[in-house]
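Only one protein chain is missing; all other protein chains are in place.
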Amino acid sequence: MSVILSHNNYGKSRVRMVKVARHGDRHDLQDLTVNIAFEGDFEAAHTFGDNSKVLPTDTMKNTVYALAKQTPEIEEVEDFALRLAGHFLSHNPQTSRVIVQIAESQWARIPVGGKPHQHSFTKAGDEKRTTRVNATREAAAVESGIEGLLVLKTTGSAFFNYIRDEYTTLKETTDRIFATAVKANWLHSRPDAATGAVWQGVRQMILETFAQHDSLSVQQTLYAIGETVLENFDDITEISLSLPNRHCLLVDLSPFGMENNNEIFVPTDEPYGLIEARLKKG
Amino acid sequence: MSVILSHNNYGKSRVRMVKVARHGDRHDLQDLTVNIAFEGDFEAAHTFGDNSKVLPTDTMKNTVYALAKQTPEIEEVEDFALRLAGHFLSHNPQTSRVIVQIAESQWARIPVGGKPHQHSFTKAGDEKRTTRVNATREAAAVESGIEGLLVLKTTGSAFFNYIRDEYTTLKETTDRIFATAVKANWLHSRPDAATGAVWQGVRQMILETFAQHDSLSVQQTLYAIGETVLENFDDITEISLSLPNRHCLLVDLSPFGMENNNEIFVPTDEPYGLIEARLKKG
Amino acid sequence: MSVILSHNNYGKSRVRMVKVARHGDRHDLQDLTVNIAFEGDFEAAHTFGDNSKVLPTDTMKNTVYALAKQTPEIEEVEDFALRLAGHFLSHNPQTSRVIVQIAESQWARIPVGGKPHQHSFTKAGDEKRTTRVNATREAAAVESGIEGLLVLKTTGSAFFNYIRDEYTTLKETTDRIFATAVKANWLHSRPDAATGAVWQGVRQMILETFAQHDSLSVQQTLYAIGETVLENFDDITEISLSLPNRHCLLVDLSPFGMENNNEIFVPTDEPYGLIEARLKKG
Partner (left out) sequence: MSVILSHNNYGKSRVRMVKVARHGDRHDLQDLTVNIAFEGDFEAAHTFGDNSKVLPTDTMKNTVYALAKQTPEIEEVEDFALRLAGHFLSHNPQTSRVIVQIAESQWARIPVGGKPHQHSFTKAGDEKRTTRVNATREAAAVESGIEGLLVLKTTGSAFFNYIRDEYTTLKETTDRIFATAVKANWLHSRPDAATGAVWQGVRQMILETFAQHDSLSVQQTLYAIGETVLENFDDITEISLSLPNRHCLLVDLSPFGMENNNEIFVPTDEPYGLIEARLKKG
């Protein structure tokens, strides 16, 4: 019997960095978590423990800090990921592919006397701006994304006319709470289309579509969100959406002689429905 | 040898509820997690398994939903906690003390076309508005609080002139990042002083003091925050603050021939300094 | 512009179940978390909100409980996953693929007076036995796996002779701590080869290889583990391994006039190296 190494990758995960750009009194802030993965000619490291082609993951971490320092300004996460991937590919001929993923936490300036403070910030939720750059020497696919965008609507969501079988107990409803944590990733036709303004635009479109859509199912709302993004952004060619259905269950108040007119719910973390799809331009 | 039951309490924790108040087109939303604890005459339950004085924790949970339903409007968490504590004390003569704690998640209306949406919301961070009501038949102490208020300032924080002993390696600094997750609880002189407006006022005062204080230590900033709150709110008599020091370490870039002028930091979760104090009016 | 739904799946995640099989005085226990995903003809649900081909995820959850009840004995997780996938495929012609993943927590009988108790258990770690069944009407791929198997060796691990570039600061070492949380998945050539005995055998082989391997890198140890499993189990055709390198950093005690002879370490959660590979029989 012979053994084949059919796939391998290695790298550094959860490299955290806070970067400060100082412009006199005003400071800008960026809070990133970076994951790096290499693919390439690493067979000998596996089979013989020959590390002569292995760049230590500790060096990958150092490179994040050194390359960040080389650009004094705060830069788009997609640009930083591209710089990192480019550096690693050009300095490491043994690599065939480098994947860089970055998640950016959102900080907002603290308002003091109604004005944004120059160097003090408060964290604006658990929502993350994300990017994934998948680069070879020939090409780089640049995805942008969002994670942990928690949204809830108290009406405008229905679910009925579904299959009923011997194990179905769910009641049809024309009015339920719809709560989810949006995760979305979209692919750009060209890397320089991945700007902060586009990200803000997509985020706002996700929020508005969620808010306004008369939902017949999570699937339909997911599709409406994806379709709207593709229709409105010329340089976005594909979008993936993952929507966990964070069920809010109506509490049965009838044992207490009360009627629950969609007022009192129990939000639940598990089990949860999970609806996922990828849409692309035809 | 005899065994004495020197203290006991029991109750229900993490009772979650989403409440919707429907005003025609506009819906209000409240997202709570409630903890309830009873103290009282429960010796026989422990020593004989005699449950005749035990209100099941499942009933405590049901009571949360039933009492919420009785008040159609969204109410202040302190008021709801007081109602719950009062209900349990008046219906359960075997209890001598009821403690109700509530944490309220913050949801903001989704802006659509620049206007807040009528029934769609997005979660505004992990920050929680909290309350703790500690009630007996004689009195109720009402505390309000905040948890998970993440703040960071990139300058205006120093730490020097401290004790140096044989195990000290920390370098003195006149300019460091100060990052923390504020946890605060304050006691009201009278229950009806615990309004949402007061909570918003205290929150803003914490943020502004953090932003503007020229900090010589976490202790000094903590004290400045507490002092300002006590000075500005007549009905707040005590305040406790707990500030974990979420260290952002300056990355040593000198091996790469670079100077790090307070630009590149590694934020760390552990270990962390923890600074806590309680201030009261003299 | 037209929009194409290039991929979609939906299902129920984190369906939790504790199953008890009662054999007179002796009870057997199984603690599972089940994830189910459907692929198939769900285009109309996305584009028109037509749910007529949608089996609610709530029904999927109910089906887990109903099918578990139909088999009074505790069964292998792979067999239960196959039964679930088979049920869903045969009852839902609109599905083309059903993926069932199960994670089984490990409980051990409490020893009382040296003998395993008949109906009382204690949880044996966070380690999970897992399975993933990927089934169509034509075929079912059955994978077994393990997650959260935390291991640490205090010697027998080296890392040297790696690439050094301008950003390398890591020191070569011939003796370091090697700590990881093994995640492994292996594919069976035939479903009925996936027994509990095989799982225990693979687990023990992972542990023994980790313990005894003179490691020149995480890659080499990963490969040694995979190779040994493939060589010793005829019916296992492929294995994937994911090994996070949970770095234990040597504390610099030299400022205190002490030498640290690999005695005092700081274990760290982040950043971490991540080494992954898939091996198959040639």
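Assorted remarks:
The chains carry the letters A, B and C, assigned in the order they are written, with residues numbered from 1 in each.
Note that in this section a residue touches a chain if its C-beta (ideal position, glycine included) is under 8 Å from a C-beta of that chain, and two chains touch if they have at least 3 such contacts.
Keep in mind the model is a prediction, meaning the values are calculated, not measured.
Among the residues B:51, B:71 or B:261, only B:51 touches the chain that is left out of the figure.
From the options C:3, C:60, C:100 or C:177, the residue with contact to the unseen chain in the full assembly is C:177.
Against the chain not displayed here, subunit A makes contact via residues 166-167, 169, 255-256, 269-270. Interface residues of subunit C with the unshown chain, by the touch rule above, are 16-22, 27, 29, 31, 62, 65-66, 68-69, 72, 107, 110-113, 117, 119-126, 149-156, 177, 207-208, 210-212, 248, 251, 253, 255-256, 258, 260-268.
Hidden from this view is one chain, which touches subunit B at 1-16, 35, 37, 42, 45-59, 61-63, 66, 91-92, 159-163, 165, 167-170, 215-220, 222-223, 226-227, 230-231, 238, 244-245, 269-282.
What we mean here is this: only the chains that are shown with their structure count from here on.
Ranked by separation of Cα centres from subunit A, the top chain is B. When chain pairs are compared by their number of contacting C-beta pairs, A-C comes first. Remark: the per-chain Cα centre closest to the mean position of all protein Cα atoms belongs to A.
Taking each chain's centre as the mean of its C-alpha atoms, subunit B lies 37 Å from subunit C. If each chain is reduced to the centroid of its CA atoms, subunit A and subunit B end up 29 Å from each other.
The centroid of the Cα atoms in subunit A and the matching centroid in subunit C are 24 Å apart.
The multi-chain contact residues of subunit C, meaning those touching 2 or more other chains, are 167, 169, 269-270.
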